[in-house]
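Apart from one protein chain that is not included, each protein chain of the complex appears where it belongs.
To keep things simple, chains are lettered A, B and C as they appear, and every chain counts its residues starting from 1.
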Amino acid sequence: MSDRPKRAARAIKLNMLDEPKDSYTGGKSSLCPGCGHDQISNVIITAAWENGIEPHRVAKMSGIGCSSKTPAYYLGQSHGFNTVHGRMPSVTTGAYSVNKDLLYIGVSGDGDSASIGIGQLIHAIRRNMDMVYIIENNGVYGLTKGQYSATADIGSKKKKGAPNETQPIDLCALAINLGCSFVARSFSGSKKQLGSLLKAAMSHKGFALIDVISPCVTFNNNDESMRSYGYVKDNEITLHMTDYIPHFNPVQEVEVPEGHFTDITLHDGSTIRLETISAEHDPGNAVAALTALHEAEMNKKHVTGLLYFDSSKPSLAEDMDLVDTPLVDVPDTVLRPSKDTLDKINAVLHS
Amino acid sequence: MSDRPKRAARAIKLNMLDEPKDSYTGGKSSLCPGCGHDQISNVIITAAWENGIEPHRVAKMSGIGCSSKTPAYYLGQSHGFNTVHGRMPSVTTGAYSVNKDLLYIGVSGDGDSASIGIGQLIHAIRRNMDMVYIIENNGVYGLTKGQYSATADIGSKKKKGAPNETQPIDLCALAINLGCSFVARSFSGSKKQLGSLLKAAMSHKGFALIDVISPCVTFNNNDESMRSYGYVKDNEITLHMTDYIPHFNPVQEVEVPEGHFTDITLHDGSTIRLETISAEHDPGNAVAALTALHEAEMNKKHVTGLLYFDSSKPSLAEDMDLVDTPLVDVPDTVLRPSKDTLDKINAVLHS
Amino acid sequence: METIANDFTINIATANGTGSQSANLILLQSLFEMGVPVSGKNMFPSNISGLPTWYIVRLSNHGYQAPGNRTHIQVLVNPATWHEDLESLEPGSVVIWNENAKMEMTRDDIISYPIPMSKLARTINPKIAKLVTNIIYVGVLAEILGIDQDELEAAVAKQFKGKATAIELNITALGLGRDYFKENLTKSDPYVVEKRPIEKPQFFIEGNEAAALGCIYGGVQMLAWYPITPSSSLAEGIINYIPQLRTDDDGKVTCAVVQAEDELAAAGMVLGAGWAGGRGMTATSGPGISLMQEFIGLGYFAEIPSVFWDVVRVGPSTGLPTRTQQSDITMLYEGSHGDTQHIVLIPGTVEECFEYGWRTFDYAERFQTPIFVLSDLDLGMNRWACDGFEYPDQPMDRGKVVRDRDMFEAFEEFGRYLDVDGDGIPYRTLPGSGMDPILYRGTGHNTKGQYSEKPHDYYDLMMRLRRKIDGARDELPAPIIREEKECQVGIIYLGSMENTIQEIDDLLEETGIKVSQCRVRALPMHSEIENFIRRHEVTVVLEINRDGQLYGILRKELPNELIPKVLSVAYSDGIPPRAKIYFERILEVLKEVGK
Partner (left out) sequence: METIANDFTINIATANGTGSQSANLILLQSLFEMGVPVSGKNMFPSNISGLPTWYIVRLSNHGYQAPGNRTHIQVLVNPATWHEDLESLEPGSVVIWNENAKMEMTRDDIISYPIPMSKLARTINPKIAKLVTNIIYVGVLAEILGIDQDELEAAVAKQFKGKATAIELNITALGLGRDYFKENLTKSDPYVVEKRPIEKPQFFIEGNEAAALGCIYGGVQMLAWYPITPSSSLAEGIINYIPQLRTDDDGKVTCAVVQAEDELAAAGMVLGAGWAGGRGMTATSGPGISLMQEFIGLGYFAEIPSVFWDVVRVGPSTGLPTRTQQSDITMLYEGSHGDTQHIVLIPGTVEECFEYGWRTFDYAERFQTPIFVLSDLDLGMNRWACDGFEYPDQPMDRGKVVRDRDMFEAFEEFGRYLDVDGDGIPYRTLPGSGMDPILYRGTGHNTKGQYSEKPHDYYDLMMRLRRKIDGARDELPAPIIREEKECQVGIIYLGSMENTIQEIDDLLEETGIKVSQCRVRALPMHSEIENFIRRHEVTVVLEINRDGQLYGILRKELPNELIPKVLSVAYSDGIPPRAKIYFERILEVLKEVGK
């Protein structure tokens, strides 16, 4: 792809790799028109393009659900794996183990992640595996026609049936508690915030979880739903405005905020700038983040922004002590020890 | 059992049901001599006896592991189910659904609960199913010969192999975050504390989790282990002294504390008395509990006591709107609707 | 031109999520009520909205229920499959197409009825034009074929029970379709419908709903489920009937429902309920069955009554989630590691879905083991004609449970796993009952239920288990046999193939072959099946899968001398079986053995 003939110059905007945005799009979506998931796909396309990611160095991973279908709709030049329900983290772990240098972008649903898949999610977080993990969280099982998921808020009511009465799982709180190294929440309708969080997550080495409220227009977008477009717009508490300053273009103009701001440096040298809005939120403080989430839950609000960040944790590849070359690129002759070594082993065993 | 002939009077101590402690013991343990799990079994026996639980109204549940073998060693007059690895919560949920009035005492290991079984544990908590859930937490997989489990503390080192470097899962923190209605931590060596927590848990309606540090003498009791008898004794932070005052014997003498204390009333009218030791810990405050846990983790300490308690949550049986009679006792003639009703349905369908 | 009455196939090509399903059901229902022998098959995609969907309405004087072998009338609404659909038509077919779809009519060898469906729909309400489009083609069809207006309106009323505006809107739209055709086009095709006297009153119902009702009448006490197509509507059916049938005056219920976190948990809950003495069940499909394997082994080995419905969809893996297949047979019969064998019931009609709904619980408690029901998407999610449901003819069989001390004392010796009666089925006591407590386990155990690694305890236990399940053979539903006295060719088949078998049979008989039918209704297989094979010159095992899974089981179990008489025809492509495909394959294998 990178070595294909240069296109004739046209008035097409190109990124740092001289690629047009088209190189980052995918197939036509088969989701319901208006589905929040499609908005997120668009943000992924834009973020990857703006960040100058080489599409063929991305691996798109997903489970099963409407959300998990979306890898077909973005980054058409990337490989991907639409695995089985709730088990994308393990497949990603295996792929990452042998090719640690790809950018793994996982997309999952709240059914996929909070019910059947919660064990795998937890353990991927625990291992601090390098990946971006996006939860397209709509409070229902879209693809199986709208049953409540384990993230449905108490008192929230989907289009059909009684309100949910069971305690929801807050995946951000869960992740923070597990020491996840990058935890954010956003809304599919907040293109800018989601975009900069996503770009920052791509620049992060370690597990980056972004829980995105993504309304299901078919089953859970009625007014009584706490995950409808209307409700979220009216009840979002934004922790901070976010801007992303890429490492390859540090002078890129960013709106200078009125108040003060915090810059956080990411592993590839890029920066995410958090502009304080109301109270200051320190993303280095796990307890503060948990407190914010607990309070929001009590008040039936959604807090969005970068909730928690820790750049000091070794990633899984470091923990595993892998050679620098991704294992898929290690030659067969190195993978298979020499005949000598086996002769020696035989000798020792015979002795 | 209750209608068997009265024994000749002897100098045997009897509980409120006139049962000797023997009625609560089980088979001979096949665990390693000195294993923490055996200490816990003894506390279970004593607690059930002192609480005057009818043994045949108890269901002993477990998964697979050294810990999960223990139901064979206590409450020999109770039914039980030693299920499969990590899946005891679901089996208990099914049993509870049809017989909500039994006292479900689950025993699990840290491998059983934090690895393979974490999804089921989380969802049982989320549903606030009535049960006592004891984790016999030794930081290793005992029965498979000592691999690290997901609760092994960073820097802790078991008898063989390198120190653990992977982030542990704190099951109490996890439970608190999920809104678990009763969360405690204890130590297999703290007979008194564990006993009163256990009795309180039995009196609680809802999910009561007790995470008990229970040293594995064979694989993880060396000095470098943070779950060895020695380490825990030296590094335990007790949040409060605990006493349990049963509802059937409220005047029972309890040591009157020097400082002040908090009494917490449980669902059956019993009381757990928390005597403040140093700083006051309010078990109604989730964020405070999480903070205590996070701090202890940073300082490589273990906090023990009743960490979190909430008596206001409806239990699963209430959520499910079950009739008062346990479903197993509902007569067949009620379970199967009358012929009339089917005739009506046929008629409607034909119309 | 001679008319062709009640004997043709309509194929309706739309996109899902556009309301076409209710339009199609109205069409189906009105034909049904006119006494026209009709069936409907929905071929829908695995997404929520916008992808191609076909609905096949087959009218058949012979009462054939399968999707036909060709399309006579094509309704074309979906641009996405326009050309494909058009190209597959035989010359002379009728095409009713949406003139406003911005697609061309590229065939001139067909009978073309262009209808400005979108435009007409917009005249009613531009906002919901897409929805209304569908009911307009029903109006057109009604006019062309001569469907009773009364029946149509009744069907609309039934479909939109109680919703007055929806009813009115649909009736108006029907009228627009009718009128447009009447005023602008002339009928030039031979197809008509004719009212027929209704011999026995029937209604349409989906297998999953019938099964749900059956479970309710089986006294189900706990339903644990995790949503998965095509089984969800079975679980949701139970949930829907609970308020009416299993709720007391205070609004409290006698059936617990748990939406589990996944299928592993659902299976565990079912075992838990069975262990505690209750009737627990789950409904799932292939991927769920795969996930349940570990628990299934526990159920078998610890002997826990439990019920698992597998509404099969196309595998392997996620496969084609909205298409039908008869697979998983081997997996259900021999599921889990080690040596196992399970009882599987196989309904072939909606009446049997209901019947096995309740009966399975009896079997589960009688044999103290997991029982599977093998249904499929075609039977579960399409509407099948039904005579009505029969109330259970016997009280609930709760199996060998020691419920009181008298009963207990009557045993010379009690052991949870002791074979007292020689049928391999031991007695059990229930938690909470105060009777002989035991600690159940998935590890080796002796007849008392105590942990044992002794070679003979293990061996004896396993041999008893084999005896127990094997002994169930002739207590399970016997095959349904329709036999020709010539006993030439026998066809062994199962489940939803019931909808197609008669058509296949007729096609074969047209070639001069006499065909007997034998529908397998349970595993392990009833001894009558062996006799059926013995009586016939040659037998073909017909199934909707690739590998001939039922055939494989027969080969394993039949006496040697019968094996050469048994042939396999297995074919699966996701679509409910079309008679011709199977007919041709049967002919082929028969030819191979010189028949």
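In this text, a residue touches a chain if its C-beta (ideal position, glycine included) is under 8 Å from a C-beta of that chain, and two chains touch if they have at least 3 such contacts.
Nothing here was measured: the structure is a model prediction, and the numbers come from that model.
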Shown chains that the omitted chain touches within the full complex: A, B, C
Identified contact with the non-displayed chain, of C:Glu183, C:Glu199 or C:Glu453: C:Glu453
Which residue of C:Thr165, C:Gln394 or C:Asn560 touches the chain not shown here: C:Asn560
Sole contact to the chain not displayed, among A:Trp49, A:Tyr96 or A:Tyr133: A:Tyr96
Hidden partner chain, touching residue among B:Val43, B:Val58, B:Ile118 or B:Leu307: B:Ile118
Positions on chain C where the hidden chain makes contact: 45-46, 286-287, 289-291, 293-294, 296-298, 300-302, 314-323, 325, 327-328, 330-331, 334, 336-341, 441-444, 453, 455-456, 458-459, 462-463, 466, 545-547, 549, 552, 555-556, 560-561, 563-564, 572-575
Interface residues of chain B (partner: the chain not displayed): 30-33, 64, 66, 69, 84-86, 115-116, 118, 141-145, 147-148, 150, 218
Interface with the undisplayed chain - residues on chain A: 1-3, 55-57, 59-60, 71-72, 76-84, 87, 89-99, 101-102, 119-120, 122-123, 127, 320-324, 326-328, 330, 332, 334-337, 339, 341-343, 345-346, 349-350
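Rule of thumb we're sticking to: only the chains that are shown with their structure count from here on.
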Distance between chain centroids, defined by C-alpha means - chain A, chain C (Å): 40
Chain centre separation in whole Å, for chain C relative to chain B (CA means): 43
Residue numbers of chain B (touch at least two other chains): 119, 122-123, 127
Per-residue multi-chain contacts in chain C, two or more chains: 261-262
